[in-house]
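One structure is given below, encoded as structure tokens.
One protein chain omitted, others in place.
Then we have chain A:
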């Protein structure tokens, strides 16, 4: 290779590589490193090896937060993906006002999570909130409640903004998958007299199973990394009722200054996310074959 070319490659890659290594790769190492210490930012770091993890695996709040993360995930998988699939399928079968509908479904995706959280706050508000007012108007007044602090509904109530905010993204991904199908197959199915429901369950869903798998992955990763809604709506309360892994890391690290313990939580979140990504890569490679 010519010397001039080598110099050129260095000037094109080194600045970004160095910045990336310093601000992205090294924090990955640092978060693992900090997780071996007991450290509150004031007193000096004390090396405690795996004690943070031992404590973590015996910590009922951590299990509570994992369970709540699964609750969130259940909403995404059992509610968001099916609705998104149905909407995508209906949009795919030529409809009037296609662009308008797609816009309405998609806008929540690009709305900031803070704005979304505050909008849902107005849905759940006790006295004049949309949900309670509607219930009173249709004569179901006895079902009104303080949705965000009632232990029975709090976790579901904080899950809904995420469902609403991501549904549009799932919808356009599934729609792109559908638009990639060859029309001949569907025409053949129509000739055989398959009805719409059979067509959807027997032909379309199997054919876009790769894309549905991708939506599952996105749902899993976003369940493990999203917590801004929760910070704004409940801060994990009441009594950790809505604590998820991310919000637990945030409150241990930034509110209680337990940097070591917070890092241990972060490491486990990262571990789960990476394991899932690897599993999915394998899965999608098998699908491609």
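Please note the rule applied: a residue touches a chain if its C-beta (ideal position, glycine included) is under 8 Å from a C-beta of that chain, and two chains touch if they have at least 3 such contacts; residues count from 1.
Quick note on the criterion: contacts and distances are computed from a predicted model.
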Chain not present in the shown complex, as UniProt names it (candidates "Membrane protein", "Extracellular solute-binding protein", "SpoVA protein" or "Carbohydrate ABC transporter permease"): "Carbohydrate ABC transporter permease"
Listed residues A:46, A:67, A:86 or A:205, member touching the removed chain: A:86
Contact footprint on chain A, counting only the chain that is left out: 1, 5-6, 8-9, 12-13, 15-17, 19-20, 23-28, 30-31, 34, 83, 86-87, 90-91, 93, 95, 99, 101-115, 117-119, 121-123, 127-130, 133, 164, 169, 172-173, 175-177, 196, 211, 214, 218, 221, 224-225, 227-228, 231-232, 246, 249-250, 253-254, 259, 262-263, 266-267, 269-270, 273-274, 277
